[in-house]
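One chain of protein is taken out of this complex; the other chains stay put.
This part shows subunit A:
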Amino acid sequence: MGWIGESIESIKSLQIRQVLTQAVSLGMIVTSALIIWKALMCITGSESPVVVVLSGSMEPGFKRGDILFLHMSKEPIRAGEIVVFNVDGREIPIVHRVIKVHEREDTGEVDVLTKGDNNYGDDRLLYAQGQLWLQRHHIMGRAVGFLPYVGWVTIIMTEKPIIKYILIGALGLLVITSKD
């Protein structure tokens, strides 16, 4: 009787230990992902260092599903750069090229006009009502690098949530059933 109880105890404690190890390793994965993201934020100085292109307005340069790496430096904004900006009243940031810049002599503030390479006209129609120029605070970063297709993963996941849940479920199952 005694040794049976003992062995049951040992099995139980083993399982608890296993579960704990798995929980810890899962936590490690999540936190390291977070660490990488935050580190990227620090290095690039942009609040979202990586963006996925959602529209075709910069085709054929950037296609839907491409990933852009952003950088936000102190350097002034110049014509020709591809910037990511937010417009008041719009949730989704836009990635377009700067076509006009007017920089103040005294304050160094800039008035910027953008346009999508694939669009016919400039972006004044996209800006808030009556807004003629973008200012520095609208701009989240400038695109410095580019990786094709990878962004499709996120596009598919946001547009077809079921796939996301299946993926998360499968990953979860893998973690639970894996034995090392």
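Basically, contacts are C-beta pairs under 8 Å (C-beta built on N, C-alpha and C of every residue); 3 or more make two chains touch, one makes a residue touch a chain; residues count from 1.
Criterion: contacts and distances are computed from a predicted model.
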| item | value |
| --- | --- |
| Per UniProt, the name of the complex member that is left out, chosen from "COMM domain-containing protein 2-like", "Signal peptidase complex subunit 3", "EKC/KEOPS complex subunit GON7" or "Trafficking protein particle complex subunit" | "Signal peptidase complex subunit 3" |
| Sole contact to the chain not displayed, among A:Leu26, A:Met41 or A:Ile99 | A:Ile99 |
| Footprint left on subunit A by the chain that the document does not show | 60-61, 78-82, 97, 99-105, 108, 111, 117, 122, 143-148 |
